[in-house]
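Every protein chain of the complex appears in place save one, which is left out.
Let's look at subunit A:
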Amino acid sequence: MSLRIVVTVKYVPDATGDRHFADDLTVDRDDVDGLLSELDEYAVEQALQISENSDDDVEVTVLTVGPEDAKDALRKALSMGADKAIHVEDDDLHGTDVIGTSLVLAKAIEKAGYDLVISGLASTDGTMGVVPALLAERLGVPQVTLLSEVSVEDGTVKGRRDGDAASEQLEASLPAVVSVTDQSGEARYPSFKGIMAAKKKPVESWDLSDLELEAEEVGLEGAWTAVDSASARPARTAGTIVKDEGEGGKQLAEFLAGQKFI
């Protein structure tokens, strides 16, 4: 038996940097450093744990769609321990929306071959959290999403999904699409050995023609949504700050009463 796991990862602008929009209202990637989306590290971690806990032959492939720099995200995942990487890169992908991104990912996942797809719960830039569900819909396989615990055994994936009203135990047959939360388990740091090994691991580069996709199906022109405007949030007017000298709680109560919260 063998198990092929594809982990989808995203290269995102650093949230602690000064993120903003380019003139075409896409995310400006030139002025802020990028990195592997933190929430995707949990997906890589779970793939590696499934691999380590399995008696089967498991291959973990990390997949990203993004510009040249996105290789950094793949490299990080490889240094954590993934076996190989696929980078879908094409100038025509600029401005692709979530529906288009899910199309490209689904095509790449099918071309790579898979038994299990693992994603993070959301990217840390767009924060939509819908790609795993879209992939399941496109691939026609079960979605087992937002798991805080996941295990794979005998062709079945099981997990726990903690919702607002209840905690649910889920189960589906492979192939399937899984997404994991930041509660699934701390992601490991790459070791020096892992970083050195990652340099030798294969990174395949595919473009749209490799996936038999046309430029019109993706990119800004092919997007099913349009951003009409983006404006920086006005700076907040400086608030009142008091130092507690014994009456801080009462002063705060006075403020809240003035605002009609009490």
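One rule holds for everything that comes next: a contact is a pair of C-beta atoms (placed from the backbone, for glycine too) under 8 Å apart; a residue touches a chain by one contact, two chains touch by 3 or more; residues count from 1.
Quick note on the criterion: contacts and distances are computed from a predicted model.
Peer 1: Could you check which of "5-oxoprolinase subunit PxpB", "Electron transfer flavoprotein subunit alpha", "ABC transporter permease" or "Cytochrome b6-f complex iron-sulfur subunit" matches the UniProt name for the chain that's left out?
Peer 2: Of the names offered in "5-oxoprolinase subunit PxpB", "Electron transfer flavoprotein subunit alpha", "ABC transporter permease" or "Cytochrome b6-f complex iron-sulfur subunit", the absent chain's UniProt record gives "Electron transfer flavoprotein subunit alpha".
Peer 1: Given that one chain is not shown, which residue among A:V117, A:V144 or A:L208 touches it?
Peer 2: Within the whole complex, the residue contacting the unshown chain is A:V144.
Peer 1: Considering the complete complex, identify which of A:R19, A:K84, A:K111 or A:R188 is in touch with the unshown chain.
Peer 2: Result: among the candidates, A:R19 touches the missing chain.
Peer 1: Who touches the missing chain here, A:D56, A:D69, A:D182 or A:D207?
Peer 2: A:D182
Peer 1: Spell out the interface residues on subunit A facing the chain that's missing from view.
Peer 2: Given the touch definition above, subunit A has residues 15-16, 19-21, 25, 38-39, 97-99, 102, 121, 124-125, 127-130, 132-134, 136-138, 140-146, 148, 158, 161-173, 176, 181-183, 223-233, 236, 239-244, 246-253, 255-257, 259, 261-262 touching the missing chain.
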